[in-house]
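The complex appears here without one of its protein chains, the remainder shown in place.
Take a look at chain A:
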Amino acid sequence: MHSTSGAKSAHDPALDDFRIDREPYYRSVGHEVALFQAAYGARMPVMLKGPTGCGKTRFVEHMAWRLKRPLVTVSCHEDMTASDLVGRYLLDADGTVWHDGPLTLAVRSGAICYLDEIVEARQDTTVVIHSLTDDRRILPLEKKNEVLKAHPDFQLVISYNPGYQSVLKDLKESTKQRFAAIAFTYPDAAIEAEIVASEAGVERPVAETLVRIAQRSRNLKGHGLEEGASTRMLINAGQLVAGGIALDQACEVALVLPITDDTDMRDALTAAIAACL
């Protein structure tokens, strides 16, 4: 309502699809919920760091639900241009018509904008968020010759996996320093088992075995595997077990084959899994 030209109501029907009605399951492992709430209170941009499949996206969904904000998610990729984020002129029968990009949509209407895997985007694309993430909180739409002031409810969240690609693809220092960061890792064994049991619908002992197996493959991180099995993979394996597949087979399908193409590594993993059963 404080936004400039073309300000739309926060109950913009265009945003209905972005609202989260039911509580997404999220098992808090530390203070991250309180941290995020405080950051949102200050409308501080937040960066979620952590390996793939450890619950970053789920956490954002959960927080959006808790804060009752719509969530606009953008999966970044290396071909993404600034206009893919901000918007562009399109043509219709009468002439050109401006079309908001997802970021502009969120800025205008006060949603949480979640840029997933931001490092994948090119650096010249990521700089468009700079003016939104300092005290200006504006988004210049230069093609439209408009400066869009951010809706007071708007918040920017990015996720970022500080993995191996981070040398060639790293955030600019000037980008990084605008964010508060919450680090995610795989939860402790007991909590992770609880998550797996709940999400996959398997018995607790099965979930515990799956977590022990995951530990084996996480031991191999940096020794042939880029990442160990994530919580998400464990849930997949658990779901297969719940669907009547034998545990060893489920592990092979959900934990071993997806993670590596190297036959020796696969062999070692399968043997290590056999040792857990």
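Observations on the structure shown:
Please note the rule applied: a residue touches a chain if its C-beta (ideal position, glycine included) is under 8 Å from a C-beta of that chain, and two chains touch if they have at least 3 such contacts; residues count from 1.
Here is the rule we go by: contacts and distances are computed from a predicted model.
The complex appears with one chain absent; UniProt names that chain "VWA domain-containing protein" among the candidates "Phenylacetic acid degradation protein", "Holliday junction ATP-dependent DNA helicase RuvB", "2-iminoacetate synthase ThiH" or "VWA domain-containing protein". Only one of A:K49, A:R66 or A:R88 touches the absent chain when the whole complex is considered: A:R88.
Per the touch definition above, the residue from A:A14, A:V127 or A:A275 contacting the chain not shown is A:A275. Remark: the omitted chain is touched by one listed residue; of A:T73, A:S109 or A:S217 this is A:S217. By the touch criterion stated above, the residues of chain A touching the omitted chain are 78-79, 81, 83, 88-91, 95-96, 163-165, 167-169, 212, 216-217, 219-220, 222-224, 226, 264-265, 267-269, 271-277.
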